[in-house]
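A short write-up of the structure that comes next.
The complex appears here minus one protein chain, its other protein chains still in place.
The chains carry the letters A, B and C, assigned in the order they are written, with residues numbered from 1 in each.
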Amino acid sequence: MSTKTTDMMRAGWGFAGPGLTMLAIVMGLPVLYAAAISLSSMTLIRPALTITGFGNFLAIMSEPLFWNSLGITLRYSVATVMGEFVVGLGIALMLRQVVAMRGVYFAVLTLPMAMSPVAVALIWRMLLQPNLGIVNQTLAGLGLPMIDWLGDSGLALKTMIFIDIWQQTSFVILLLSAGLASLPRDPYEAAEVDGAGPMQQFWYITLPLLRPVAMIAVVIQLINEFRTYDLIYILTKGGPGVSTELLSFFAYKRAFQGLALNEGSAAAFILLLIVLLITVVFFFLLERRKT
Amino acid sequence: MGRRILSHIGLILAVTIVLFPILWVLRTSLVPAQDSYSSAILPSVTLDNYRALFAEKNFGRNYMNSLIVASLSVIVTMPLAAMTGYAFARFRTGGRFARFATLASQMLPPVALALPTFMLFRNVGLTNSLTGLTIVYAAINLPFLTWILMGFFEAIPEDLEGAAMTDGATRWGAFWRVVLPVAAPGIMAAAVLGFILSWNEFLFALILGGSNTATVPVALASLQTSNGVQISNVAAGVSLAILPLMVAAKFIQKYLVEGLSFGSVK
Amino acid sequence: MKKTCFPLTLGLAASLFGGTALADGVTLKALMEDVPETAIIEKMLPEFEEKTGIKVEFEKVGYGDMHDKLVAQLVSGESDYNLLEVDFLWAGEFPAAGWLEDLKPYAEESGFDMSAFIPSTMDLLGNTQESMPLVPMYNYSMGLIYRTDLLNDADLKAAYKSETGQELKAPGTLEEYVEIAKFMKAHGKVNGAAMQGQKGDPNAMEFSNYLFSAGGEYLDADGNVVLAGEAGETALSLYKDAINNAAQTGALSATLDDTMRLMCSGEAFSMVTYWWMLPQIDNAETCPDVAGKVALSVMPGGHGESGGWGWGIAKNVPQEEKDAAWKFITWVQSKDVAVARAMEGHAPVQAEVYTNPDVLAKYPFYKDAMAVVESGKSFPIFTYSAQYEDTLGTQVSLAASGDATVSDALEAASSGLTDLMNK
């Protein structure tokens, strides 16, 4: 190993020290505590923290409902992040095209970001109320059949994905707009001279240059979406049947309704592991490009 | 020309999709409760829903709590995030591992953390207090803001600190007097994001808070009762909850885009 | 046990800023659901404080959030909440976890008259001869609310007669009810039943009414699971039939709120719901379309689902707080206070309040309500009631949406119950 830069290292830890200390205490301790719980026999009924090993992990992994939740979570996260990215990129590019009204568009389109997921879920629950909600009322007014947005087991997850995209795209727009704004002008001029059309410019210049920001946006959103909880909590409670029971909700139910704090924590840690794995891949791709 | 018009059309469509639900909420907050679900646009206008929120639900208190906690947590977390981000960017402190571990601390679902956090905080008397909530939010926001700020600091030329240090500043002085002012747009952007995150957080606010420390999302959720959702009050509450962010939209926008673009791509 | 591992900083911060106010004397703190019933009691609190010198503070949150908040406090060293408002669904769990003080000795010592409570409200909360974890506070038993105007509509009567050969009248059995509801949907230009089919508490509670009406039970007298019997099969089949052929669009995601609005706007013939929904629907101001045209009855088969809240006292609080809490409970459930609360619209749990002339003068339908309360049967009350509600809800939801057959769903719901009871 290198023998160098003790001075820089000292300075670095000096700067990072307070923040990391706070993080270690306020976040780290509860994480460790939760980890201990996941390895223990602790339930709400018997709250003694006795470490028993990986039994809780094995227990929940033997349940079909757990695998169902895991599958739904993966589908949900991939669909929402892809949707947010595609729509977000499209809007960010369109915003770049226009001059007039740009500020107004931008202000409106980034508004959902500023809303609590609890509020968003309540709003959409109201709008999509199957009989009286304005959406179905409008459909009925147009002579179209009313749609059971959240009550149809084939549709509920898709509706939730839409609502999530509705809210979260605003953050992606923000990040990608910022990324686009800082792209250099020259390569486009060079491409123009080389005879590249708008599509080719987008494909060969914009996308590659945007990659670092795009990856950050995707990572942040993946972390977010994997942990989605508030939306289900208010919209469907995991139903109809188990068609929208995401893993974080599964963990919650197991811990608080099933009183099995240990199994709930185990489920949460499995989720953590998956997110970790995915982000590690993205993270190292990102880092490699930097150095 | 053609492309510009197409863009306008696309954007207007997107704006409609975003704006309609929000406007409908505003409308619902302004009509009497029994008209909440009617499809008439504005059958009659009343401020009763807002009045009820403040008179019967103590919403003023919730609002103040949210303002206090969101602002304070930003004030606490910004210096820490800036310093940590700077250390990661300049000194590569802890290497990739530290960077990643910081981010990873955000990946556990909050449902698994709420109870352990409650128990730990309870032991030091920090439940049921705005202080406790402020500390939690500061810690929750820290990794995300650190990451954002790291980008800005990486984009600031190292020579600036070199100049300051040869000019007689300490490392800290160079950071404080030169790096921070230069990163101001980024700092503002991060602060705004931190505020928004804290303003919207629900689960920790619920578990750690008490009657006097309930924040706006907790108050909104409490309107979902076992004998019905008080949707007109919810609408009023949601309208008020997005108000500060709408009022500051212009300002926020400026800092977010300016700030974020400064650091995101070199 | 964790105390030692805390770094100094947090402790320091706590001592500097930590903010639990120290009151002189005892302060009772309760986590209450943010509903009108809570506000009614809250308004009367100064009276209690004046009388006893005990201060009472209510912290109000939504129903969905109460359980988690209570649990967090009750598993910790000392609870902030000393006085507890407990839903009957937790009446098995809380005592099993040892979080609740047994109130039987308190009642005996203070001579508090427990016989005034309607027996079904006591049973509902897991009270037995041996122990009394909770004192009834509030009732939400379920019955049938239906539209009298539609039943008396001459055209509909004629159509029903020609179709079924029967008279159109208030249903006497569950089969009849579902029949009429389907008929109404087909001919009445309204939904036959406003149903709350969202998975979990809404549909589990709703299905319970079907089960009891069909003569079914969850457990027999010896505590054996008998859900998957013939009556269970009938109940779930009829429930599925009702969801698909009598209920509104979107019934599988609907909650009480949705059904109430549907009923209120005149777009449904009936709903199986809490009895005190009647005055809200029979209200010319909020529901002008249906006011004066609705009635309440016991579930057609004679038994509906009981439900209610109880008062409890946390175990992990000092004795003086427990005593103060008991004082509060006896006060708030005393005859005068109970009547005064009822006059404001609070759902009573004591028989004499239902029959009080003043109350009846104001709310004539209370005699029907009392029938509903008295005839109510209870969801199984045990440690995992809340989880069972979810298990049952999931199966009912799967069956109703056609993702599982009735018998499979019933079998799964039944074995789920057995598993949880043996856990």
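In this section, a residue touches a chain if its C-beta (ideal position, glycine included) is under 8 Å from a C-beta of that chain, and two chains touch if they have at least 3 such contacts.
The rule we apply is simple: contacts and distances are computed from a predicted model.
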{"item": "Per UniProt record, name of the chain withheld from view [\"Hydrogenase maturation factor\", \"Phenylacetate-CoA oxygenase subunit PaaC\", \"Dihydroorotate dehydrogenase B (NAD(+)), electron transfer subunit\" or \"Sn-glycerol-3-phosphate ABC transporter ATP-binding protein UgpC\"]", "value": "\"Sn-glycerol-3-phosphate ABC transporter ATP-binding protein UgpC\""}
{"item": "Of B:2, B:95 or B:157, the residue in touch with the unshown chain", "value": "B:157"}
{"item": "Contact with the hidden chain (one of B:19, B:33, B:67 or B:165)", "value": "B:165"}
{"item": "Of B:18, B:87 or B:182, the residue in touch with the unshown chain", "value": "B:182"}
{"item": "Missing-chain contacts mapped onto subunit B", "value": "157, 159-160, 162-171, 173, 177-178, 181-182, 184"}
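In this section, only the chains that are shown with their structure count from here on.
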{"item": "Euclidean distance of C-alpha centroids - subunit A vs subunit C, Å", "value": "36"}
{"item": "Centre distance in Å when subunit A and subunit B are each reduced to the mean of their C-alpha atoms", "value": "16"}
{"item": "Multi-partner residues of subunit A (each touching 2 or more other chains)", "value": "25, 29, 33, 129, 132"}
{"item": "Touching two or more other chains - residues of subunit B", "value": "37, 115, 119-120, 135, 221, 223-224, 229, 231"}
{"item": "Contact footprint of subunit B on subunit C as seen in their complex", "value": "2-3, 6, 10-11, 13-14, 17-20, 29, 33-35, 39, 57-65, 68-69, 71-72, 75-77, 80, 140, 255-257, 260-261, 264-265, 274, 276-277, 285-287"}
{"item": "Touch list for subunit B against partner subunit C, complex", "value": "33-34, 37, 56-57, 114-115, 118-120, 122-131, 135, 206-207, 210-211, 214, 218, 221-229, 231"}
{"item": "Residues of subunit B touching subunit A in the complex", "value": "3-4, 6-8, 10-11, 14-15, 17-19, 21-22, 24-25, 28, 36-39, 79-81, 83-84, 86-88, 90-94, 96, 98, 100, 102-113, 115-117, 119-120, 135-136, 138-140, 142-144, 146-147, 171, 175, 196, 199-203, 216-217, 220-221, 223-224, 229, 231, 234-235, 237-238, 241-242, 245-246, 249-250, 253, 256-257, 259-262, 264-265"}
